[in-house]
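For reference, the structure I am asking about is given below.
Just one protein chain is left out here, and the rest sit where they should.
Naming follows writing order (A and B), and every chain is counted from residue 1.
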Amino acid sequence: MKRQIPIMLAIIASVCPVIAFFFPDRWINEWFNQRLDAWMVIIASFALLLGIVSMIQVNIHKIRRRARGWGFSIIILVTFTLMAAFGLFGGQGERADGSLYPFTWMFQFVFSPLQATMFSLLAFYVASASYRAFRVRNVEATLLLIGALIIMVGRIPLGTLIHPLVPDIAEWVMKFPNTAAQRGIIIGAALGAASMSVRVMVGIERPYMGKS
Amino acid sequence: MSWADRLLFVDRRIIFLFVFVGALVPIIAPIGLGVTVSPPVQQVFDRIEEMQPGDAVMIAFDYGPSDGPELDPMANSILRHCHFRGVKVVGLSLFPLGGVDMAIARMRQLADELGAADGVGWVNLGYKDGAQAPMKAMGENIASVFPTDANGVPYEEIAMLEGLRNYNNFEMAISLATSILGEWWINLVNAQFGIDVAIGTTAVSAPKYYAYMEAKQTLGVIGGMKGASEYEELVERHYPQAKGLSRTATMGMDVQSIVHLVIIFFILFGNLMFIVTRGKKEAK
Partner (left out) sequence: MPGQRSRNAGVPGSRRGSLPGDPGWGTLLWRPLRLVALVYLALLGTGGLAGVWVPAAAQDAAAPVASEVFSPAPEGHIPPPELPLDFSVVDTPSDDGSSLTLRWDPDQVMQTLGVATIAALTFARRAVEETEFLPVGRARVRDGEFRDAGLESGVAYIYRIGLEDEDGLLRNTAASAPLVPQANFFRTHRTNALILVLLMFGLVVGFILAARKGIDLFIRRIAGLDAIAEAVGRATEMGRKILYIPGIISVNEPQTLASLGILGYVAKLTARYGTKLEVPNIDPLTMAAAREIVKQSYLEEGTPEAFNEDMIHYITQDQFAYAAAVNGIMVRDRPAAIFLLGWFAAESLLLSETGQSVGAIQIAGTAQVTQLPFFVAACDYTMLGEELFAASAYLSKDPLILGSIKGQDMVKAVILVAIVVGVIMVSAGVPGFADLFSAL
């Protein structure tokens, strides 16, 4: 029973949305599917508690063991506690006098710049990865290099200065070769995902319960 | 190791330094390069342009602070365009980490620079968790998903929202999206409810939306800072009152241009060293 109930639940939960897609039945849609959606949100919210407990445990163990980088674990635990306290007890948004509550202040002036910084690192990493990857090793790699150069020049105003047709060529590369390759991969991946889903639906593959 | 080998395996920090300087110089000394408008952006602009005063557009702020530098400028331009056109904007967010803050900041900016009042030209409905579930539910009744706006005012009491019951009442939906949310707007909202969907996204994500655009599942794509600068250009071309307003994406294109050139330089330089070292190896 310990194995059969989860498998049965998984089968029902995966089959009902498929039925609802083809058969416009209010009972399946409203009573079952919408309920499943709601359950998913509730379960995910409670699973977050599981995650938080794991995060606290792992970092406490690190501090106790004086593992490499244990100082960072102290920072994690302190900032986690502070933000949780600000969020739960300190209010959010603006005060009447226009000043910000601590949670919002931290969000705007600490979290947001850190996020933007992490994303902007991509520019640096793209540069170093391109330097390594784009080499004229063979014909295919050379074509790849030419395609990359066209897009990089065509996507900046300088492309127009070089020749008015450069942006159009870049747009053509995006519209046709890019789209063709994307579609090929998307169709294959979608079929792979569908096949994987069928395996999960019929219970052949059960990664959700520790059985790969 | 020969000098060519050494240059071929140049320390990545040297590349980082060049990129940093390349990004810094245009910020200190702007170049002011021109903007060429591409069809995917023009299509989005034209769709709003053909709307009548009083029509409504739904804008989903499905991004967080990390994507702000690319998506904030396009949000500003679209909001300005809607304001000049007299089109009502209903903003919302389905992205958990900061989406609602992005919506608040952009709409506040619209109010500050053009005097567009909350509840008259625009309404911010706030954030809803679950992404796909609210997308589907809004096809029936938006008020069931957002019973109040972000300020807690009940949906039914906001005069601007009168008659805006579900997607049927909107001319189009625009998702300023990161992650998988843009694809869900296309696959769920456009496919199931038929409303026109346009996507504004980061430059990295833009290529995947071309396949949807070619299949007519999205009517246009505004990709990254380049797309945002094009939209800024279009708004300024068509609406003289937009002159003098900030054009952060157009300014950012100077940075992007120089950094692209730095990367192109390194790619060509790397290949030159690669050919030199290969030639030497073959000679040996």
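Things to note:
In the analysis below, a contact is a pair of C-beta atoms (placed from the backbone, for glycine too) under 8 Å apart; a residue touches a chain by one contact, two chains touch by 3 or more.
Just so it is clear, the structure is predicted and the values come from calculations on it, not from any experiment.
Shown as candidates are B:Leu7, B:Leu97, B:Ala111 or B:Leu245; the residue that touches the absent chain is B:Leu97. Of the candidate positions B:Asp55, B:Glu113 or B:Glu214, contact with the unshown chain belongs to B:Asp55.
The residue touching the chain not shown here, chosen from A:Leu100, A:Val126, A:Leu149 or A:Ile169, is A:Val126.
Contact between chain A and the unshown chain involves residues 8, 11-12, 15, 18-19, 21-27, 29, 31-32, 40, 43-44, 47-52, 54-55, 57-58, 61, 68-69, 72, 114-115, 118-119, 121-122, 125-126, 128-130, 132-133, 181-182, 185-189, 191-200, 202, 204-205, 207-212. With the whole complex as reference, residues 12, 50, 52, 54-55, 66, 96-97, 139-141, 162-163, 165-166, 168-169, 178-180, 191, 194, 202, 204-205, 207-208, 215, 217 of chain B touch the missing chain.
Rule of thumb we're sticking to: only the chains that are shown with their structure count from here on.
Centroids built from CA atoms put chain B at 18 Å from chain A.
Touching chain B in their complex are the following residues of chain A: 34, 37-38, 41, 107-108, 111-113, 115-116, 118-120, 122-124, 126-128, 130-132, 134-136, 145, 148-149, 152-153, 155-161, 167, 171, 174-175, 178-179, 182-183, 186. Interface of chain B with chain A (complex): residues 10, 12, 15-16, 18-20, 23, 33-36, 38-39, 64-69, 98, 101, 129-130, 132-133, 203-204, 207-208, 210-211, 214, 226, 253, 256-257, 259-264, 266-267, 270-271, 274-275.
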